[in-house]
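Just one protein chain is left out here, and the rest sit where they should.
Our next item is chain A:
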């Protein structure tokens, strides 16, 4: 009886259509400081709380947020942003150009984890309280795209609480507390356990659903999350294990929504190694015919159908279809084991050779199973892969130490543009230039290196696309990587909950509609 009365009172206190969303994801954001973390769990959560000058819409396109308009300055000297008037932070402070300047200094500080977004920015100039200019060394056509996750913090609030700079090691006030301009405020934060967001009535926008309160619980064990969804204790879970999709679809009261993420899963080669871990003579992978043989030996559609239960999509290049700069007309090498055997024979390895295939076992969906399948397929054309899987905490250090032959890699382009994977995966590794930092195999092509800076500074869209197409073609002909598939995105929902699923796997609470 008591609970009934409480429920009635609660319902009376909330505006019509108000609803509470209880959701679970695997990872808890490790900080609430938007400049101290550069990972999808952090941005997904904070995207509801803080806002940037621009943001991404339902279709991932860039749209106005705290800036209402932006334009290039002169002939590619930078970008000028016009700010939105009358925006206030959750604490009541007005949002001005000074806050933009402060947020730039904070996010580009050496202590921050977001400094790479501002690599080409010389200086930031406050023209008037509603106009800010970003001057860049070179023309930068994708600058607005690259700052969609750059969030504005109030200068006064940060100074008052001693959080002028992010602190990854020791944490500070901004690690646990927030003060953004977004549609939700963080009203409770227990790191690793529970985060409560309540809607902010003073938000400037009007595109929002009916969620007035959202409670987030990180649940690491997938079976626990599925059980809690089935028992009605949760309204949304991300992700759903692929093997549970059919079961959840069949169950009453719950549903599954699936799409694809922006992450491409691919195989990498030891391009610059002198020999292989497995021993043997020299490094056969330096021969493009051997790499092509590997590509022809792998039946990607079969992996997608069986291991990924039909949820993934085969990939042709290092970004997925629909992202900016995607090259049309490129096809993936067909599955052709005879061709693979012929290529190996032609390259002088008719009996194959032994090499190590390294894979993480806790990083991507079903990563270990995918590698087992690949290993079998490679064996069928005569190669002798030795599969070694390990937790990701050990995997990256091994790859960085060049302790690998062939390896599995997933890449999610932070800017949702074709230039991003080229910079990190295709450019010849160069620490000083901050290029190729994830190009573990040391792939190197002079023409690709020559085109990359041109792509980065070309304002003219068709000319830029032509150069990207050329790079994609070179990499395909070279079999620099073997792009496998685009990772699926699978969420479990309580019946009647409407959500928008984007390829960046961010959960935008303001687009969620709960049943009445």
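Heads up, the rule we're going with is that a contact is a pair of C-beta atoms (placed from the backbone, for glycine too) under 8 Å apart; a residue touches a chain by one contact, two chains touch by 3 or more; residues count from 1.
Everything that follows uses one rule, which is that contacts and distances are computed from a predicted model.
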| item | value |
| --- | --- |
| Listed names "Sarcosine oxidase subunit delta", "Glutathione transport system permease protein GsiC", "3-oxoadipate--succinyl-CoA transferase subunit B" or "Acyl-CoA dehydrogenase", with the criterion being the UniProt name of the chain not displayed | "Glutathione transport system permease protein GsiC" |
| Hidden partner chain, touching residue among A:397, A:496 or A:515 | A:397 |
| Listed residues A:60, A:101, A:168 or A:386, member touching the removed chain | A:168 |
| Which of A:69, A:127, A:159 or A:227 contacts the chain that the document leaves out | A:227 |
| For chain A, residues in touch with the removed chain | 30-31, 36-39, 110, 113-117, 167-172, 175-176, 190-193, 217, 219-221, 223-224, 227-228, 230-233, 362, 391-394, 396-397, 412, 414, 424, 431, 434, 437-438 |
